[in-house]
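Take a look at the structure below.
The full complex has more chains than appear here; those shown keep their coordinates.
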Amino acid sequence: MLSFACDYLEGAHEKVLQRLTETNREQLPGYGDDIYCQRAAEKIRTACQCENADVHLLVGGTQTNQVVIDSLLAGYQGVIAADTGHISVHEAGAIEFTGHKVLALPQTDGKLAAETLQNYLKTFWADESCEHMVIPGMVYISYPTEYGTLYNKAELQALSDVCHAYHMPLYLDGARLGYGLAAQEDMTLADIAALCDVFYIGGTKVGALCGEAVVFTHGNTPPHFLTSIKQHGALLAKRRLVGVQFDALFTDDLYMEISRHAIQMARRLKTMLREKGYGFFLDSPTNQQFVILTREQKERLEKAVGFSVWALHPDGSAVVRFATSWATTDEQLDMLEKML
Amino acid sequence: MLSFACDYLEGAHEKVLQRLTETNREQLPGYGDDIYCQRAAEKIRTACQCENADVHLLVGGTQTNQVVIDSLLAGYQGVIAADTGHISVHEAGAIEFTGHKVLALPQTDGKLAAETLQNYLKTFWADESCEHMVIPGMVYISYPTEYGTLYNKAELQALSDVCHAYHMPLYLDGARLGYGLAAQEDMTLADIAALCDVFYIGGTKVGALCGEAVVFTHGNTPPHFLTSIKQHGALLAKRRLVGVQFDALFTDDLYMEISRHAIQMARRLKTMLREKGYGFFLDSPTNQQFVILTREQKERLEKAVGFSVWALHPDGSAVVRFATSWATTDEQLDMLEKML
C-alpha cells in the first residue's frame, strides 16, 4: 500500500547505494580511520564553510542526541528543550538514561523562543535555591522542529545570543536538516554552523540507509569523544558504512538536491490537500504536513494510503502526518490525489 | 535572629536526644541489625496497623526518594509526579541521575488529581508510538504537598484506584507526614498504609536529627534492598542513629504529639497573619504558610525575622514561606506578632 507515513520508508538514494557497492571490497581500517570518513568530513567542512569544524559519523538520531548531550554536559547539568522536542517526548528517556534531566520549556508550533529561554534562565539564576535544582547546561533545538516548522535566521541568532550570554552551547538536531534548508531561502548550512556550537546533519531521513553527521563547529569536540561514542554503544566497526554514504551525499550537492526535491513534493502535497478542502493543524513549510481528518475521512483514507496518527480525538477525528522525502515521486502523489 | 524559614532549623526533640545519649555506649551491630532498628520497625508496623509492612531506615528525603523510586522502577520506566513535586523540581535531578524520567503532570495547589492521572495514562497507552516513550511505572505524591496542602481520603483512594488499575505502585513522600496527619481529622497513618504501596515517615522535619522511615506496606520490599541502599550510598554503618530516633518518636505517640503541636502553632501563626491583614498565596492547613508580602513588608520583615522566598515578582512583592515545627514555641510567635 502506498504510504506517506514517514520519511524513512525506503532504503537509500541510488547514488548512495552505488557508492556502497563500488567500495564494497576495499580493505579499510575500522572505527572511522578510513578515507571515506575523512572525505565525508572534509566535504561537510567545506559545505559548512567552517574550516575548524570536527565531523563525527554516528548511526541514528536518538543515539546521536544521547552521545552529544551526555558528552557536553557536566554530571549535574540538564539540557533545555522545547516540551515538544524529540528528546523530551519520543526518545524513550534516552537522555535521562545518561543521568541528565531534560528541562522542558513551553513552545509555539514546536519552536522555543529566545525570550522564553531568557526568562527561564534569568529566573533560575535569581532563585535562592537554584543550587538545589538541575543546572541548565546546554540548549537543544530541532530544525525543522517536530512540527515541521523552522526558525528564521533572526530567531536562531537570538537563541544563539542567549545561549552564549549564559555560556551554554547551542545544539541543533538536524534529523531533517536538508528539508529545512531547502524550504527556507535565507538559511544555509554555513549559517547553521555559524550560529550553533554543535549540530547534526541527518542522513537516515535524507537519502541514507542510516547515519548522522555530527558537526562541532569550532574545534569543541569533547576530549576522548571516540571513547565516549564506544561507551555509549554507538561506534560502528565498519564506520565506512556511514562514511561512504555521507561522502556520496556531499558530492555534487546531492544532499541539497534531493532535499529540494522532497520540498517540491511537499508543496504539491500541501496544495493538493488544501484544494481538496482538508484543514491543517499548523502551517508547515517542510516535508511533514499535519492534516486534520474527520472520522469519515480518516476511515476512508486509511484503507488506501499510509499516514501516521499524531493525535486522536474522542470524536474520531484526528491530526495525522503525511510526509514526503527524497524518495517521493510525482506518480505517488498522482495516486494519492485520486484517493483524497 | 528568630526564624520561621523552614522546619529543620533546630536539632532533635529532647526525648530523641535523650535516647541517643542513653544508648550511646551500647555495643550494637551495624547496618540495621540492632535492637533499636527492630523496635522502631515494630512500633511503626503497629502504628500503621499493618502487620506485613517492611520498615527500612534511611537518612534524608532526597536520598529516600532516589533509593525507593530507582529500586521499584524497571530500567525503561519513569515516575509520574505533579510538576510541583519535590522530585520534579528541588532534588537536583536525583531521579534522573538514576536513569529515570520524572513524568510531570499538571496539578492544583500541589495536588495531582486522579482524573489527571487517569487521562494521562489512557492517552499514553492509546498512543500508537507509546513504545517510543518512557513507560510510566509508578506514581509519586507528597503529603502534605510542597504547598502544604493535603489530599483527603477520597482523593487518595481515587489515586490509589487508578494506580492499581494500571498495575503501578503508589508512593507517598511523607517528609512532613506527621504535620499532615495532625492537620486532617479523617486521615490516619493506617489509612496511608492501606492506600499506598510504599511511603515514608519523615523524621528530619518532625523531631529527629536526621532519618526517614520507609514503609513497604505489603511485603513488597524489592529483592536485595539492603544492597540497593548501599549501592546508592545510603547505608549508614551506625544505622542505630536512625533506629534509636524512630524508636523514641514512636514511643508514647511522641511523633503525633509533636506534630499536633506544630499544627497548633501554625494555626496561631495563620490567624495572626490574617488578622494583621496579610494575604495568602493559597490556603494551607499544615505547618507551611505561603504569604504574599508587598515590597515594603518584605523589606521591613526580613530585617527582623527569617522566612524563605518562594517567588519574587518584578515589582518587589513576593510569595514567602513561614513554617512552624515541633520546635516552635508560643514565645517565638509572640515575638513575631510584635514584628508583623
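Just a few scattered comments:
The letters A and B name the chains in turn, as written, and every chain counts its residues from 1.
We take it that a residue touches a chain if its C-beta (ideal position, glycine included) is under 8 Å from a C-beta of that chain, and two chains touch if they have at least 3 such contacts.
Because the structure is a prediction, the values reported are computed rather than measured.
Each chain in view is the same protein; 2 are placed here, and the whole complex, as held in this structure file, contains 4 copies.
What we mean here is this: only the chains that are shown with their structure count from here on.
Mean C-alpha position of chain A lies 42 Å from that of chain B. Residue ranges of chain B in contact with chain A, taken from their complex: 75-76, 78, 89-93, 96-102, 126, 128-129, 131-134, 308-309, 312.
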